[in-house]
Structure formats: structure tokens, C-alpha cells
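This view holds just a subset of the chains, kept in their places.
Each chain gets a letter, A and B, in the order it is written, and its residues are counted from 1.
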Amino acid sequence: MNIKPLSNHLFIESIEEEKKTQSGIVLPENVEKEKPVKGKIVAVGTGKINEKGERIPMSVKVGDMVLFKKYGPDEIEIEGKKYLVGDEDDILAILEF
Amino acid sequence: MNIKPLSNHLFIESIEEEKKTQSGIVLPENVEKEKPVKGKIVAVGTGKINEKGERIPMSVKVGDMVLFKKYGPDEIEIEGKKYLVGDEDDILAILEF
């Protein structure tokens, strides 16, 4: 199955940061997790159409590591796999390594 | 009876995903269901009219399998059959198989 987002929608696989204590100990999984803000773009739309009927190109692409608004994207489950789905406006920054 | 949506409205037949446990067992129907996000387009409008009086063509067509916003479309019952009715903006992505 292939996901083809419309407009400026995009799908993100969230990456949950390991929670370490200040002394560096990795906390076990049942400790309360932060809502994720980091993820990998897995599908992007072709861009929103503006008032003049022109398509605005997207500023992110598949594979980009991004920071997104905590309460922007919604969770969606497709064939047992969880994604975050949002708009280009939900993306705060691209992370480069 | 034939449904002819106006503007950018569209009608969707929702497809409820089988809920499987992690070990692959299909859960019986009386288990609490997720609100559906997957469906088949069964009727589409001819497109919204913009400020200039031009009709914006729809980006989905009858028969398309789509993902839609969980709290976007509303339920409607016509002659005993349930549909979800929404706008083009409620459609997140087209699914291709």
C-alpha cells in the first residue's frame, strides 16, 4: 500500500527520545513519556493550492528529520502502524546531522 | 436515488479496520471500535468556486480509497445506509494498492 498525501499534508514517523536521568541512566519504558516532537517524514503532499490556483512547493521531503509542533499533528493508525499526520505548518525545523 | 454533492463536498463509505491483537487474533465485533479514518469515496462534488468565480477541480474521484481526518466528516444516514460526509479538506491522502 502506498500513501499519497493531498495538498500540504504530510505523514511522520515519530522518534521518541530516550529519557535519561541527569546521571545518564536510561529510564525504562513504563516511565511516563513526553509527547514526541521529532520524527522522520515518510510521505508528503504535492503542496497547497493558493488563491491564484498556483501550487506552493513543499519545503520538506521524504526522509527529512524534522521537529514538529507538539500539539500540531494528529495520530493515525494504518494497518496496525502508527503515524502522525499534519500539515507543512506543523513543521518547525529540519534537523541536519 | 442518486447523490449529487455540491461544491467540494464528498460522501465516503467508511472501512473499519479489523482490530487484531499483537499475536494476530481478530477481536470480536463487540470490542470498542476506533473511529474510522479509512474509506471509499462514493460521491464527489464538482468543486468549490473561488473568489474569482472559477471552479477548483477536485483532487479525489469516486472509487478512491482515502484516509480522512478522524473528526472531520460527519455521519449521515440516507435510506438506512450510513455515510460520512465531508469536504475535500478532510481528505488527508489517497491510498494506492
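Going forward, a contact is a pair of C-beta atoms (placed from the backbone, for glycine too) under 8 Å apart; a residue touches a chain by one contact, two chains touch by 3 or more.
Just so it is clear, the model here is predicted, and its values are computed rather than measured.
Oligomeric state of the entire complex in this file, given as copies of the one sequence with 2 shown: 7.
The working rule: only the chains that are shown with their structure count from here on.
Averaged C-alpha coordinates give centres for chain A and chain B that are 23 Å from one another. Every residue of chain B that touches chain A in the complex is listed here, in rising order: 17, 20, 34, 37-38, 50-51, 54, 56, 59-60, 67, 69-70, 88-89, 91-97. Of all residues in chain A, those touching chain B in their complex are 1-7, 9, 11, 43, 45, 49, 51, 53, 74, 76-80, 85.
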